[in-house]
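The complex appears here without one of its protein chains, the remainder shown in place.
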Amino acid sequence: MAATSHAHKEFGPAQYLAVWVGLLVLTALTVAVWKMHFSLGTRVTLALTIATFKAGLVALFFMHLWEHGGVTRLVMATSLLFLVLLIGLVLADNATRFQYANPPYSEPWLQVPYQQMAPPMQDQPPPLEAAPPQRRP
Amino acid sequence: MPTEAAATPQLAHHFPSLEAQEHAARMGMWLFLATEILLFTVLFTAYAVYRFLFPTGFEDASKFAHVALGATNTVVLITSSLTVALAIYYARQGESRKTVALLAVTIAFGAAFLVLKGFEYHDHFVEGQLPGRYYHFEGLSGPGVSMYFTLYFLMTGLHGLHVVVGMGVLTWVAVRAARGDFSRSYSTPVELGGLYWHLVDLIWIFLFPLFYLL
Amino acid sequence: MNEINEFLRNLLFLPKQASEYARSIDHLHFFVFVSSMIGAWTVVATTLVFIVRYRRRRALQTTEHVDPKPIQEAVFVGVPLALFLAFFAIGYPQYVTLQTPPKDASDVYVMAKKWMWKFAYPGGPNSTDVLRVPVGRPIRLLLTSRDVIHSFFVPALRLKQDVLPGRYTQTWFQASEPGRYPIFCAEYCGLGHSAMLGELVVMPAGEFDSWMEQQRRTNHAAAQDEQPIASEDVDFRGNLLEQGRRVAVVQGCFKCHSVDGSQHVGPTWLDLYNRKVKLEDGRSVVADEAYLTRSMMEPNAEIVAGYKPVMPTFQGKLSAPEAAAIVEFIKSLRTDAATPEPQKGPIYVPVSGK
Partner (left out) sequence: MTYNSPNYLNAEKGLRSWFLTLDHKRIAVMYLVLVVAAFALGGFFAMLIRLELLTPGPTIMDAMTYNRMFTLHGVIMIFLFMIPAIPSIFGNFLLPLMLGAEDVAFPRINLFTVYLYLIGAAIAVWGMIQGGTFYTPYSTTTVTTVAPVLLGAFILGMGSVLTGLNFIVTIHTLRAPGLTWMRLPLFVWAMYATSVIQVLATPVLGMTLLLVAVEKAFGFGIFDPARGGDPILFQHLFWFYSHPAVYIMVLPAMAVVSEVVQAFARKNIFGYKAVAFSSLGIAFVGFFVWGHHLFTSGQSTFASGIFGVLSMFVGIFTAIKVFNWTATLYKGAIHVAAPFVYFLGFLYFLMFGGLTGIALSTVSLDVHWQDTYFVVAHFHFIMVGATIMAFLAGLHYWWPKMFGRMYSERWALAAAVLVILGFNATFIPQFLLGNMGMPRRYYSYPEQFWSLNVASTAGASLLAFGFLIVLAYLVVSLVNGRVAGPNPWGSRGYEWNTPSPPSVLNFPETPTITRSAHDYQDALEGEVTHAH
């Protein structure tokens, strides 16, 4: 935009509208995927991939990361890195823990129900309010 | 440079130029957005852990989410992001009236989002699908189910709070735009307010699949 | 070697080493201590030499511009890194050992609550604040808390494990020195935190066996080590199997399950434990404690082939100890009469040589 003091290339209404249409399509797509009843793993992967694409569109075009770059991209990348780091390492811990150190009834490590571990003594751990592990019919 | 500085009342004394000041303000905003992302990171981590530990509980509970309302809200927020992006564009062109109008539309979208969210909350309250010890929904019980609603209310609640704050910020920006504070050379507050609003949208883009579709 | 061990142990105020594991921990400790001290004092001495040698001789003295050679920085990084990684390489396998109890370890349940320790031996006695173990046999501790986080800490064993409410953590040890050692709580748990003291009594194996035998024979109050607590349910503690049979009668289990192998509405309990069971959906499972408890709580999740899904759930009707007691009862129903009551007490495999 020659009129502004910005030297870089800027996007105009047409491009923003295109991004908006892209976001709507991706939203429709993610709902469609949900309706198709894939397995849990597939659904999680697809839903998060689509969400990441959508977020990428918003960040790159609406939030101008495409044009500004530099430090702002670094800031975004760093915070995302730490997000992944925190989630990843905490999950790594939960996934590999001594199974009874995870919350009772948690799956898929539920091999021996929690009660079985109860020591033969009078004082039991506090009763669980989390209701019985029943599935709806 | 000094002459330009004297001509622009928006320039603080310790910056060499308006451009440098805008650069600083934008960087400050981005750092602030980073803190927001890490704020939500805690909740996303909690979600990841409990979803991992209670996959069936979460799957069952998410069947009680209102997908139609959630999807509508997604469209509402995405559209509001478009309007705010356009508002920034016109502010840079010096077209304050268009800026004000687009900001007003954005705020209206924000309000619509909150109203729809309110309907959802109302339904969950009536059904007793509530966090932790308040959970008393008859139709579903099992490990992890109440944790789903705990996280649902915490995350959408905090996000809703951000929507409210964002509406406040945009209102303030709109008032300033209407007053004629912005011009081709200076429209930083519009851009910063817009960045904040986009972040709110960004977070919702992830909340929607996590709570409604998985 | 032993003299060096004792010298450094006393120098560092470390308590007596009550297990081989504690000894190996201390040896790493000594290595870390000595190598760190050599490195640190070298730096201290270097600075002192420089301060004297390069003291300022006049105000506004100028100095030569010195830049490091890459090799110098590489040494600054490489030497400590190699040393630190060596610490890790020795320390981590020790930690893995501590986290992995041997299969033949006998279990002791530890329950922490504000502000006391309770120890229970399967099929055996309970005790408060005093943990008796035989020397030379591996003991696995399964720890849980009734209220907040505590931490089970025996300095003499160089062993510590947090105790979490509502779930279990585990640790293990094999004491090698008979004696009495303090147990502390190492996680702040309230006003009585520093008074939450226990004692580990390591006994010669024979002495322990006869103590255990005596505890089993003498019932009721005597089962309680040290001070008995009035509120203890001595009946339950006294005989788990009897408790299980009683609960089964009260809950009406025998309306559908037999204990003599005869067919009925549900599968017989005789020889059920550890049998491979074929399920309705084609899978087969081993009827271990897990399966048995699951069957009480979620009876229709895994139906045995040839039976109808008619059993009601006992979730909420059976308390955790009651369910455990029924499982113990089922486990006792075996035709091979060699060990009619297999879970009467912990089964110890004597360790040769000690």
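Lettered A, B and C in written order, each chain numbered from 1.
Operating definition for what follows: a contact is a pair of C-beta atoms (placed from the backbone, for glycine too) under 8 Å apart; a residue touches a chain by one contact, two chains touch by 3 or more.
Everything numeric in this text was worked out from a predicted model, so none of it was measured.
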Missing chain: touched chains present in the view: A, B, C
Residue of A:A18, A:A32 or A:L89 touching the missing chain in the full complex: A:L89
Option from C:G192, C:G206, C:G261 or C:P312 whose C-beta touches the chain left out: C:G192
Footprint left on subunit A by the chain that the document does not show: 71, 78-79, 82, 85-86, 89-90, 92-98, 101-106, 126-130
Residue ranges of subunit C at the interface with the undisplayed chain: 12-15, 25, 28-29, 32-33, 36, 39-40, 43-44, 46-47, 50-51, 54-57, 59-68, 72-73, 76-77, 80-81, 84-85, 87-88, 90-92, 94-96, 98-100, 147-149, 151, 153, 155-156, 158-162, 164-167, 169, 182, 184-195, 197
Residues from subunit B at the interface with the omitted partner, ascending: 12-16, 20, 23-24, 27-28, 31-32, 34-36, 38-43, 45-46, 49-50, 53-54, 131-134, 143-144, 146-147, 150-151, 153-154
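In this text, only the chains that are shown with their structure count from here on.
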Chain nearest the global centroid, as defined over all protein CA atoms shown: A
Mean-CA-position distance for subunit C and subunit A (Å): 36
Between subunit A and subunit B, centroid-to-centroid distance (C-alpha), Å: 17
Residue ranges of subunit C in contact with subunit A within the complex: 99, 109, 111, 113, 118, 120, 122-123, 126, 142, 144-147, 164-170, 231-233, 236-237, 240, 288-290, 293-294, 297-298, 301, 313, 315-316, 319-321, 323-325, 327-328
Touching residues (chain side subunit A, partner subunit B) in the complex: 1, 3-6, 10-13, 16-17, 19-20, 23-24, 27, 30-31, 33-34, 40, 43-44, 47-48, 50-51, 54-55, 58-59, 61-63, 68, 71-72, 75-76, 78-80, 82-83, 86-87, 90-91, 94-95, 102-108, 129-136
Sites on subunit A touched by subunit C in the complex: 98, 100-104, 111-126, 128, 132-135
